[in-house]
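Shown here is a partial selection of chains from the complex, left in place.
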Amino acid sequence: MRNIIPVLTVVGLLIVVWYGAAVALNAQWARDVAARADKTLTFSELVADTWSQEKPKLPAPHQVGAELWKTTVEKKVTSKRSLIYHTWVTFSATFLGFVMGTALGTLLAVGIVFNRTMDMSVMPWVIASQTIPILAIAPMIIVVLNAVGLSGLLPKAIISMYLSFFPVVVGMVKGLRSPDQMQLDQMRTWNASGWQTFWKLRLPSSMPYFFTSLKVGVAASLVGAIVGEMPTGAVAGLGARLLAGSYYGQTVQIWSALLMAAALAAAMVGLIGLVQRLTLKRMGMA
Amino acid sequence: MNDSQSVISASNLDLTFQTNDGPVHALKDVNLEIHKGDFVSFIGPSGCGKTTFLRVMADLEQPTGGSVTINGVSPEEARKSRAYGYVFQAAGLYPWRTIGGNIRLPLEIMGVPRAEQDQRVKRVLDLVELSGFEKKFPWQLSGGMQQRASIARALSFDADILLMDEPFGALDEIVRDHLNEQLLKLWARTEKTIAFVTHSIPEAVYLSTKIVVMSPRPGRIADVIESPLPRERPLEIRETPEFLEIAHRVREGLRAGHGGD
Amino acid sequence: MGWVLFAIVAWVAGLSLNVWLARQRPSRGASLAAPLVFGITLIAVWEGVVRGFEINQVLLPAPSVIAARMATSLDILWIDFVQTVIKGALSGYIIGCGAAFLTALAIDRFPFLQRGLLPVGNFVAALPIIGMAPIMVMWFGFGWQSKAAIVVVMVFFPMLVNTVQGLQASDAMQRDLMRTYAAGYWRTLVKLRLPAAMPFVFNGLKIGTTLALIGAIVAEFFGSPVLGMGFRISTSVGQLALDLVWAEIVVAAIAGSAFYGIMALIEGRVTFWHPSQRN
Amino acid sequence: ADDLTLQLKWVTQAQFAGYYVAKDKGFYEEEGLDVTIKPGGPDIAPVQVLLGGGADVMVDWLPSALAAREKGAPIVNIAQPFAKSGLMLTCLKEHGIESPEDFPGHTLGTWFFGNEIPLMSWMGKLGYPTDGSEGGVTIQKINFNVDPLLQKQVECATTMTYNEYWQVIDAGLTPEDLVVFKYEDEGISTLEDGLYTTEENLKDPEMVDKLARFVRASMKGWKYAEENVEEAAEIVLENDQTGAQTEKHQTRMMGEIAKLTEGSDGRLDEAAFDRSATITMEGGMITKAPEGAWTHDVTDKALQ
């Protein structure tokens, strides 16, 4: 808990910058409104106004805070106006997608490391797959899955898997190849099967890479889930909130959904970090 | 002994490494017969190809010429039938496994039942005097202790052939003497065939039935000395004239190799 | 039916050709041919399936249709490429990776930052781009600058995480050696920790290549001048000109793979010593 | 009951009140239908959903439907609940734009996805180039909100009479601060929210019957909504899953929507269709006059 003071310092600094930025970005609107009413604003009036606009370019921290409070604490979690409800919707897709993505990524990495055919032919296409702008094909994925009767969680999870498996493949291919020659030679002398070499040597050596990939992957998963929520017709979830906020110019709502998403990501990354520390410690590697 | 069965046989062996600045000729025209129950030491200047030769026997390196057979089959088949145990020049323990876990590793791989694993781990740890360190991680051990753990690991699964690359390099004389004795006993008891790289002339002479002196770049066999010493060898044998004479011959061979560098 | 059969035959043929290729002695030719064969197989299967099952054009165009469209729209594809890849993705990639790298160094240097900035940095970097994009457009305008800003945000996190991890990758004895030379922080960094970190850093850089491209394209969905790959894709979807959509996607895929390939090549040069590059 | 799925063109809002009302009030049930309403979004092309089999009927705007048809999507207009267009161009007066003559030198923001077509053909009629060159205007693509207008990234922006216009007002501007050009008044209006299905569906008499019942119930819903604005808004609100809509905004929207559906019994007006098709063609979105893009079969049956 010795982290508290540094974190608070940084957060404090960030909030100060944020308030300043709010003044800078919202000033024009405040002046325009005043000009239309044939008034000129004093500096303190300007500051007060920029921190309390209804549709600011950048809402002030306390506005977002109030919105967050209103939509989390003051609403029942089952209510569709509760941000917790929407966060849960997004989280479930993220989690499912992340699990599927990690599994797929690991499987592909294993295939690539163990099978020359796969190594040579698949990797370039895995890379190419990631350059396809997901937002462009997400609707198609959803349409196609809808057509075969899949809707709700799974299409979103699939998009989120699509984004998260890549960092896992890249990291795991490297990690699974990180044992040095002598360690591999040892395995050869014992005539260990590919599976045994994988399980007893390659996998443990890849752990540092694995966890780093997971952290990146879970963040990507969240992006995927949110992307998946947008074209489904803004039904529910943080993505839908972002979208709806954007269509009705509700910047405060956008920001509170954003912060919630970031908090969700940070929590998941933090959790993985924790598991990482525990695992590596048990393995005697940390 | 020549009439006994040949276990390792190399003929016209040749090996060249390709490196960023030109080829390195590591082994040249190597011919050798090792019979069942032989204890063969390899000695020679650093970089002369001892490790490389051992690695070829173990199917870890592909010769660029000539051939090797182990028990009459190719090194690959021998490796696949787990014909040998190998002790590497560096300890190479897995940092995420305890000492016990490291020793247990080949046993797990070979599918030895759990109860027997425990028992064997205990036995070999005793043999290398590391009882009590089973639960420690490698980086909590001194260099010599790590090396001993790695020897224990190679002994744990009782292969008929042992390939040992400077196993006792990092040990003090007392432990070394002790392990030398233990190894000889093990060898006498089990009739294993052992190929052993060392830099110590007394050690080579004390242990071996056959001493192979190598000369450097490209690595060739300079001399093969058959030891007339009996198989039963108390430590005191090292003071006998026969012993000193063989040691002298090895030293001469080595010196010649260095000169020819 | 004929086309479906064609797809199946293409699949089997491509697969066996690749298996055969993988058995050959490793060579430059084989390592180039294999992905090519794989790709051609995929395309053939795609063509066969689309034609065989008579899938409507507005759902999924056949590769031949896409190719024809590419041939006739080279000029559009080119200006979109310049706008999105060169101006948006590349500049953002350089700034983002650079900033993440420097941040990682700062975090590594000052434990205070490590404890303060890393958690907060993780938090900020986790803001999803989809949410950031409209805001960036609001702040930086419709031009490529807002795209670059989004790319910066996107590549920042993977690069940061990997670099921070990499900076801890040297082993204890290597660090002790530096201590015995009384090498200061910077020297240890330059001579030991950075080289040891490179395998991780390149992980970040490689993941960043594709993220940069996606980021730049997706960002254009949220506001752009009337050109750019994302603009073209989103408007063409609206007009159901799916052939053009896929033409842009093909360009994106080629650009992304090339970008990744270049980084992988540099990685090979820089981290030639790492076991993963040697075996 | 027979199942039927409707794909909307946009998110749940009063723009689609008729369908939600029909569902909520049991009008569909009365016709023996079990209707599922799928909200749309910015990236959903309803045509794809329709062709992919994810829906039986969709709401779409005529220009984009015609474009899709020309691209090979066999879709047909079966009913037209919206008689009038709600599209307009809203400008800030402070930029000195009062009439179309003032456009040159200014930046006009429009939604794309086909929505830019009427604007383009209007500019063409006015003789203004749209590439920002001397004596012309700059057309800027904007997203589906009014932020660029408020933040002065553009000087005029497309709005709907029933939605975005009121967002501008809510932002604190008064009608006096604004100048609006309704597409209806400028003679560049195209038909909006119509109901479409595939040619294949229309070949199936059973399906046609189902669609007829659907259209009848939907129109009943529309008429009910026109008369009970507040209740309709309430129903829409209940059906919104995001929890982001407000009552005030939806009620006002319903009031405006009522003006557009007023006078339509669901039958497509051929003259309006031809005018819309011409404008779509002039804008370059389609290359030849459409054929078979509409049918009265369903409405005829529904209105018996």
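Per-chain residue numbering starts at 1, and chain names A, B, C and D are given in the order in which the chains are listed.
The rule is short, and it goes like this: a residue touches a chain if its C-beta (ideal position, glycine included) is under 8 Å from a C-beta of that chain, and two chains touch if they have at least 3 such contacts.
Predicted model only: the values in this text are computed from it and were never measured.
Student: If every kind of chain is shown just once, what is the true count of each in the whole complex?
Tutor: Beyond the single copies shown, the full file gives A x1, B x2, C x1, D x1.
What we mean here is this: only the chains that are shown with their structure count from here on.
Student: Taking each chain's centre as the mean of its Cα atoms, which chain lies farthest from chain C?
Tutor: Centre of mass proxy via C-alpha means gives B as farthest from chain C.
Student: How many angstrom lie between the centres of chain B and chain D, each centre taken as the mean Cα position?
Tutor: Roughly 84 Å separates the two chain centres.
Student: Which whole number of Å gives the spacing of the CA centres of chain B and chain C?
Tutor: Taking the mean C-alpha position of each chain, the two centres sit 49 Å apart.
Student: Taking each residue of chain B in turn, which ones touch at least two of the other chains?
Tutor: 139
Student: In chain D, what residues contact two or more other chains?
Tutor: Correct list: 43, 45, 48, 52, 143, 147, 151.
Student: Which chains touch which?
Tutor: The set of touching chain pairs is A-B, A-C, A-D, C-D.
Student: Across the complex, what residues on chain B touch chain A?
Tutor: Chain B residues touching chain A: 55, 58-60, 79-82, 84-86, 88, 90, 92, 94-98, 105-106, 108-110, 137, 139, 157, 163.
Student: Once bound in the complex, which stretches of chain A touch chain B?
Tutor: Per the touch definition, chain A meets chain B at residues 182-183, 185-193, 196, 200-201, 204, 207, 283-285.
Student: Which of the residues in chain D come into contact with chain C in the complex?
Tutor: Per the touch definition, chain D meets chain C at residues 43, 45, 47-48, 51-52, 64, 67-68, 71-73, 112-114, 139-143, 147-148, 151, 153, 285.
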